[in-house]
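Apart from one protein chain that is not included, each protein chain of the complex appears where it belongs.
Presenting chain A:
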Amino acid sequence: MSAFRTSGPARAGQYAALLAYLVFLAFPFLWLVSTAFKPAAELGSLHPTWIPKDPTLENFRQAFDEQPLLRAAGNSLFAALTAALVAVAVATPMAYVLARRRSRLTAAATGWVVVSQAFPFVLLIIPLFLILKNLHLINTLGGLVAVYVVWSLPFALWMLTGYVRAVPAELEEAAAVDGAGRLRILVSVTGPLLAPGIVATALFAFITAWNEFFFALVLLKTPEKQTLPVVLTHFLGAEGVADLGPLAAAAFLATLPSLVVFAVIQRRITGGMLAGAVK
């Protein structure tokens, strides 16, 4: 029996509040979808409607006709997926050490990780640009991936450290008592319990890289390398003037990969977030 029994009206209120919150969250996306399917004349209507009166795919046709969206999406996908995989591969062992080995050094490292999140982009971009230039990584997706990994690493590390701490050390000690080696413990005991956290962290790194604009704008110089967020700004003019229909269509398509990835693994993320919540 639940410890939190609510009355009918209270439950109805909870659902109403939840619904209102969901509507609030979904509003920009739904408006984007609606705009993407509206003909030009409806975009300028004084009384806009949620459902386009005369829905059209013209905005999508124009968007693909005017900009190389597929190529840009491919570049984004490569950069985001690679950055997510590398970030997780690098952050996982580091997080394990930070969580399991308590010392002044690890405390200082954790503090630095948190502080490093406070640096603004603009402060970092010029030194980063010079470093990448010396490495001959300007205008390469590899250079962009390296930046994304470095950029997402602190938060990934911070997230994963929390997940590692949620895995009881007693389980590892019990496995050690049963004769398992360090690697066996990591692979067979800690790994599976950590999997939801790793997936959640990878998702975070993926979405961060997928949506990132400024580094991609500055580091990629040729059209063939540009990522989706950079190409989306080609629908914008000076002082915020926009080619609204094609922009909405392209932006709608740009949100789909994140939504799909999130939908596929959201159950694992929920599991990961709750892992260790009850001891």
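One rule holds in what follows: a contact is a pair of C-beta atoms (placed from the backbone, for glycine too) under 8 Å apart; a residue touches a chain by one contact, two chains touch by 3 or more; residues count from 1.
One rule holds for everything that comes next: contacts and distances are computed from a predicted model.
A.B. asks: Given the choices "ABC transporter substrate-binding protein", "Ferritin-like domain-containing protein", "Na(+)/H(+) antiporter subunit D" or "Pyruvate dehydrogenase E1 component subunit alpha", state the protein name listed in UniProt for the chain not shown.
C.D. replies: "ABC transporter substrate-binding protein"
A.B. asks: Specify the residue from the set A:Ala36, A:Val113, A:Val189 or A:Val218 that touches the hidden chain.
C.D. replies: Looking across A:Ala36, A:Val113, A:Val189 or A:Val218, the contact with the absent chain belongs to A:Val218.
A.B. asks: Write down which of A:Leu141, A:Ala156 or A:Ala209 is the residue touching the left-out chain.
C.D. replies: A:Leu141
A.B. asks: Quick one: which of A:Leu57, A:Ile126, A:Leu171 or A:Leu259 touches the chain that's been left out?
C.D. replies: Among A:Leu57, A:Ile126, A:Leu171 or A:Leu259, only A:Ile126 touches the chain that is not shown.
A.B. asks: For chain A, enumerate the residues touching the unshown chain of the complex.
C.D. replies: 40-41, 43-48, 62, 66, 82, 86, 89-90, 93, 122, 125-126, 129-130, 133, 135-143, 145-146, 182-183, 186, 213-214, 217-218, 221-223, 225, 230, 233-244
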